[in-house]
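Excluded from the complex is one protein chain; the other protein chains are retained at their positions.
On to chain A.
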Amino acid sequence: MTAIEVQSLTKRYGRFPALNNLTFSLGQGQVVGLMGENGCGKTTLLKVLAGVMLQYDGEVSILGHRPGPESKALVSFLPDQSFLADGDRIRRCADMYADFFGDFNREKFDDLLKFFRLEPAMKLSQLSKGMREKAQIALAMSRDARVFLLDEPISGVDPAARDVILRAVVRHLEPDSLVLISTHLISDVEPILDRVLMMRYGQVLLEGGVDDLREQHGKSMDQLFREVYRWSEN
């Protein structure tokens, strides 16, 4: 079944089109990497899909719903900026998540905290950047959601922590859920991906299965990305 369907999606900031007549669709049961340079529209796209940006042109459907309250109940969104209050403890953040989202799964959350070696009593203001990112990933991935939208979940985190975070993303993955993860750290993320969606200037440059593309081009996604960007310059 199609999880995300986007048709002729355009979003302008003033005159500048952040998304320019964008069309694609993604099926359930896969992890998809959303790649592109800064300013190519990744964050804007995720915000539209998450239902936090409602002004746009074109058609967007998440599991058959327009972005809004019904889709939000099925979508777990991890924004690129911290959304937690510094003074809170991890335990309190989890309680808040449980209040907001009926599908918050305590068992998954406790397991992920252990996996990350975090304690519920830890205060966010005492966490390093990597630990904080882990806490946020634990919250986002502990919902029994159908679609997960993760905006740059590993940027600004050291390589060892990146690795642990990416393992956590696939740890409780249900066979029919869709994970869309935006990143410019392509080589780190590539092993957990089924597909890539490469964007530029608010449009899709290239889309395909990671192992299909590797087989066709004999290149990693990082190398392919650089090549595709070079020819799209001309």
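Going forward, contacts are C-beta pairs under 8 Å (C-beta built on N, C-alpha and C of every residue); 3 or more make two chains touch, one makes a residue touch a chain; residues count from 1.
Throughout what follows, contacts and distances are computed from a predicted model.
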The complex's invisible chain, by UniProt name, from "DNA-binding transcriptional regulator YhcF, GntR family", "NADH-quinone oxidoreductase subunit N", "Cytochrome b" or "2-oxoisovalerate dehydrogenase E1 component beta subunit": "DNA-binding transcriptional regulator YhcF, GntR family"
Contacting the left-out chain in the complete assembly, out of A:40, A:113, A:166 or A:199: A:166
Omitted-chain contact residue, chosen from A:22, A:180 or A:193: A:193
On chain A, residues whose C-beta touches the chain left out of the figure: 29-31, 163, 166-167, 170-171, 173, 175, 190-194, 210-212, 214-215, 218-220, 222-223
